[in-house]
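Apart from one protein chain that is not included, each protein chain of the complex appears where it belongs.
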Amino acid sequence: MRTGFVAVAALFVVACEASGGGERTLTVFAASSLTEVFATVELEFEADHPDVDVVVNLAGSSTLATQLLAGAEADVFASADTIQMDRVTEELVPIVGPQVMATNSLVLVVEEGNPAQIGGVEDLARDDLVVVLGAPEVPVGRYASELLEEAGVEAVEASYEANVRTVLSKVELGEADAGIVYRSDVGSADVDAIEIARQLNVTATYPIAAFDAGEPDLAASFVDFVMSAEGESILAEAGFTR
Amino acid sequence: MSLSVDVAVRRPGFDLEATFEVASGQVVAVAGPNGAGKTTLLRAITGLERVERGRVVVGDITVFDSSAGIDLETERRGVGMVFQGYWLFPHMTVAENVAFAARGPADRWIEGLGLGDLADRYPSELSGGEAQRAALARALAAAPRALLLDEPLAALDVETRRQVRSELARHLAAVDVPVVLVTHDPLDAALLADWMLILENGRVTHSGTLTEVTRRPRTPWAARLAGVNLYRGEGIGKGIVIEGVMLAVPEPVDGPALAAIAPSAVALHEERPAGSPRNVWRGEVVGIEPAGSRLRVSVRGDLDIVAEVTTEAAETLRLRESAEVWVAVKASEIETYPA
Partner (left out) sequence: MNRRSPLVWAVAWVGISFLALPLVALVARVPWARLAEILASSAARSALWVSLQVSVTALVVSVVLGTPLAWVFARRDFRGRSLLRTLALLPMVLPPVVAGVALLLAFGRRGILGQHLEALAGVIIPFTRTAAVLAAGFVAMPFFVSSAEAGFASLARGYEEAAATLGVGRWRRFRRVVLPMVAPNLAAGAAMAWARALGEFGATITFAGNVPGVTQTMPLAVYLQLEQDPEAAFVLAVVLLAISVMVLAGARAFGRSR
């Protein structure tokens, strides 16, 4: 019985090490709208740094900020707006940045084929539509409400989701008729995107910052990589602009 | 209003068939060894047990008839039952229990069964005898057209049993619907019933009054039943007079009473015995029968009695028919009951 326990414990330790292989880990907190683009960034960065394992934690920026303030250890934070980044930098001092790594703009998404015949954001006031938006503290939600206020449109009984990807998936699944997400989110999703007039649209700013959580050099390298020309082209391919 | 029963119940490893009829106001005791099917018989009459084949008629209503496809639910049969476990509703007082299904005011039954002081008590606060009365009152208050009692005294201790038995006899005498009473105690049959059935292994083996049944027992169980000497007499304090013979008894009793003497408590002697036994008389052996490993000796005398002796004792006494013997019964061995 005793030897069995020791054997299992040893196996466990070996398994933990094996995944890293004596590697260094870089923890990146990124807004959910960066899901695909940071997957590519992760691959490229790991290719350049073979001994590094990048772990990306994706969620709504407000959730990530809350986690960081509660003591979560992250080397890099990439937020979808400056408000959430400021919340964090008020308490934690970054070693690099914050720097604006990309911008994004909003787009209206509807069910593929647009069966509800939605023309623009003003249709979000229709009470026959099921509308999903980001919650007010989530950047995309904040941007959307700014936009709707500018346009003088009031969405009736909208559901406020915890992050932009949930907004997108609800439209994709057909449970909601319309939602407001980032242009970069549309990608290969099974939705139709309807442009929003430039004078109404908001520019979402994505700041990125590095922190000292045990790997300061690595964190700084990561931010440098994102801010480099290579990083810029990866972001541009995904629909972001700088 | 009579009760007519003709049922066949079949279950794996069990087989019951019984046919009998009970007239209004009559009490029939169904006696027999454990496992004979007595409780099953009662449950079959009420509809709580599935009956294979047969017919049950309560008064002028056929509640079950397999050939006609009639099978009324229990609640529509009008057959009341007092269960061995009483099943008084624990969340209701005695009064509420009795009134639960009562046709008409329940007070009559509460007073009638002497439950007046207990009306506001809960079943958990009642003694065995009190619970039995409450269960009986509850069943009677529902105006059943036939009443079944399953081992009404089995749950009571020996002392209480005697007293409750005579009370029960009084109550049953006042009931004017057919009553079927299940018991394994022949005294219940003797004191509570007008006639009896013996049920053994799912079949009726004897039917008739206790005297008729025990005069010529046809099965070992019935023979054991027959083994109780039962007399009716007049109690006069510390003694009872039976057919002119006075027997000393341990418990004072007055008025019409019954006396029971177990055969094994009857001592036989060649000569008149000296010493303590006060109940002594002379008799003549009129029959000797084997009873298991012992002998049952019927003696005619001032009082006819049946004694049970070992074969050795019989040899020593040189017992044979027409032999003269002296019968001696210790007063302490005589049980008396107000009749």
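Order of writing sets the labels: A and B. Residues in every chain begin at 1.
In the analysis below, a contact is a pair of C-beta atoms (placed from the backbone, for glycine too) under 8 Å apart; a residue touches a chain by one contact, two chains touch by 3 or more.
Note that the structure is predicted; figures quoted are calculated from it, not measured.
**Q** Would you mind listing the shown chains in contact with the chain that isn't displayed?
**A** Looking at the entire complex, the absent chain's contacts are A, B.
**Q** For a quick check of understanding: of B:8, B:101 or B:154, which residue touches the chain that isn't displayed?
**A** Per the contact definition at the top, the residue touching the missing chain is B:101.
**Q** Based on the whole complex, identify which of A:119, A:152 or A:174 touches the chain you can't see.
**A** Once the missing chain is taken into account, the touching residue is A:174.
**Q** For the full complex, which residue in A:121, A:158, A:180 or A:196 touches the chain that was left out?
**A** In the full complex, the listed residue that touches the missing chain is A:158.
**Q** Touching the left-out chain: which of B:32, B:54 or B:78?
**A** Within the whole complex, the residue contacting the unshown chain is B:78.
**Q** Just checking the interface: what residues of chain A touch the absent partner chain?
**A** 60, 62-63, 65-66, 130, 132, 135-138, 157-162, 170, 173-176
**Q** Provide the residue numbers of chain B that touch the chain removed from this figure.
**A** Residues in contact with the chain left out: 46, 48, 73-76, 78-81, 83, 85, 87, 89-91, 100-101, 138-139, 142, 144.
Basically, only the chains that are shown with their structure count from here on.
**Q** Measuring centre to centre with CA averages, how many angstrom lie between chain A and chain B?
**A** 88
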